[in-house]
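Right after this comes chain A.
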Amino acid sequence: MGSRNESGRPATRDLRARRREVLKFLGAFGLTAPSAALVSAIDGALQSASAQAAAGQPVPRLGVYLPNWPDQVELWRQLSREWQPLGIELDLQQGTLDTFVSQIVAEQKLPHMGSMSWGGAPDRLDPDYFLSEMFHSRRTARGGLNFGFYRNEAFDRLADAQRSEMDPAKRQQLVREAQTHIVEDSPSIVLFHRDIIHAYNKRRFSGVKPILGNGIGFPYMPLSYMDITPLTPRKFMRLTSIYDIASLNPFLTPEIYNSTTLRLIYATFTTRDEKADVMPWALERWNIVNPTTVDITLRGNTKFHDGRPATAQDVKFTFDFINKHRFPALSRIYETVESAEITGDLTVRLKLRTASAPFTANVLGYAFLAPKHIWEAVPSNLATPADWPNDKPIGSGPWKYVEWRKGEYLQLAANQDFFMKPKLEGMVVLPVPQMESMVGMLERGDSDMLGWNLDMTLGERISRNPELEVVRTPTHGQHEVRLNLGMAPTDNKAFRRALQHVTDRKKLLDIIFSGAGVVSNGAPITPALENWANPAISAPEVSVDKARAVLRDAGFTWNAQGRLVMPSA
Partner candidate 1 sequence: MLALDDVSIVYTTRSGPVQAVSGVTLSLPPGGSLGLVGESGCGKSTLALAALALLPAEARLAGGAVRLDGQDLAALPEAELRKLRWTRMAYVPQSAQNALVPVHSLRRQFRDTAAAHGMRSAEADERAAALLRRVELDAAVLDRFPHELSGGMRQRAMIALALLFGPSLLVADEPTTGLDVIVQRQVIDLLRDLRGEDGLALLFISHDIGVVAELCSHVAVLYAGKVMESGPTATVFSEPDHPYTMGLQRAFPDIRHPERSIVSIAGHPPRLSSPPKGCPFAPRCPFVQPVCRDTTPPLVAVSDARAVACHFVDEAAALRERARDPALWDEAA
Partner candidate 2 sequence: MAFWLFAARRAAHTAVTLVLLLLFMYVLFRLVPGDPTTIMLGTGELPLEAQQRLRELWGLDRPQWQQFVTYAGNLLTGDLGMSFYFRRPVLEIVWPMLLNTLVLMTPVVVISIVLGVTLGTWLGWRRGERIEEIGAILALIPRALPVFWIGIVLLALFAYELRWFPIGGMRQAFFFPETWYQELPFFDIARHLVLPVAAGVLTSMADPLMIQRTALIEVKHEDFMVHARARGLSEGAQRRLARRNAFLPVLTYSAIMVGFAFGGQVLLEVVFNWPGMGRLMVNSVSQRDYPVAQATFFFMAAAVVTLNLLVDLAYGWLDPRIRHE
């Protein structure tokens, strides 16, 4: 009877055990083998961690989650070595992105720490993302990205304030100040911002425009394709990507590749220029009347791809439609925009629910102009218009839809009615799920541009080909090691600071990505974003002595075997 109590919740444990069995069975199909191992590893780590890190006891083995990608594996090979002088041991558990999402984000089962790399999605260019989404205490809820449980009221206040500060200069101050807290409190070891490396065929095309955070091949920012000019009689460009789109309905998917690709067809109201500053796109201009009122003006002579003119009616319809159906993929739009009111043939006044600094970038840059005459006719028997197939997408963007063969290609044609005329006649996007094939196709001339992240080795190989050009572009995406502040010893600030002192970011970037990237200053905003990065902060100096001193000052000691010992109570 007594022993039964030790296990805590026998029913839950049985269920877990059973779930593990099922996962193992599935694993026999080769489907979820890593996640099955990970689930049990994480469960185990969680149970033992809190029990072991008692005062005056040696620091337990630190559980580390890492995705099973080569760069992450290499990262931990290095860190295990570099952190050794502190007298700590790591217990590495590899998993897939899938297990990261389901176990760490959704189930909140981060062991002592976990590493992740965050891509450079366009909305993340706004500092709000890497500050609020990742470190605001509100985001410690299940499913939030503050899965290391960082809580600092002062930081929260700054994060909230910058979000509603519409004055760029004042906002800059708030953003920079907020970053000092992150560097001071070390809830994460932000490592570096890896460059995007793309390549294209320079004998066939010129006018390729790298854009911060997008490179040349990603569809994230439509400006990058606009100036591409054919140098041979073939006027359409073949672009390879590792993904295919899943749907042609722009209201459906929040997935970045799909949604940005569809926005080549459906012009967003604003976009980013080469320096990642916000610029008008479907709009001619916008005007911030007050923090919760924004006037927007559509470009004159805008036509949809079916030839119908676009007016303020369509703009209002778009926002009303989104508000009415509350499309989950567009939540940031209906959560920000309260109403839209026609004030002229081309002008609309938007009322916001709250002041939102990222509004022009992340709401107007994400919302797209939808033709009223098409979407108001969508059959009403669907649960949501997001379920409508939309087999012939009609937008107003620079590219017109021609054909999509799932898993084979997406063909687009230039929209000569767009205010900025594409110099190509068309594009064909080919999904190629394997890097080697993608590189081979580019080298053979079967494709003209490689729109997926290369590593330096492949980049160097490609750059030896006289026809091909490799382009490196800085990005705001980042690699980080998130620390779990909810358990010992990573709840100890000195311990976290000490880890910062033994993490040589420059060396890691050199080893893992041959130096192609920007070393982090300790804050989650890349120094390449000069507007938002705080020039006054720098990552802690790399020094084992300093690290040991920090630990010693906080009461940590080392035992005879050199193991780090927790401070005594």
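Candidates were picked such that all candidates are chains of the complex that A comes from, given by their letters.
Going forward, contacts are C-beta pairs under 8 Å (C-beta built on N, C-alpha and C of every residue); 3 or more make two chains touch, one makes a residue touch a chain; residues count from 1.
Only a predicted model underlies this, so the values are computations on that prediction, with no experimental measurement involved.
Trainee: Pick out the one candidate among 1 or 2 that is in contact with chain A within this complex.
Mentor: 2
Trainee: Which of the residues in chain A come into contact with candidate 2 in the complex?
Mentor: 19, 22-23, 25-26, 30-32, 35, 39, 96-98, 101-103, 105-107, 118-119, 121, 129, 133, 141-145, 238, 246-247, 249, 252-256, 326, 328-329, 331-332, 335, 383-384, 386-387, 389, 405-409, 411, 428, 430-434, 436-437, 440-441, 443-444, 446
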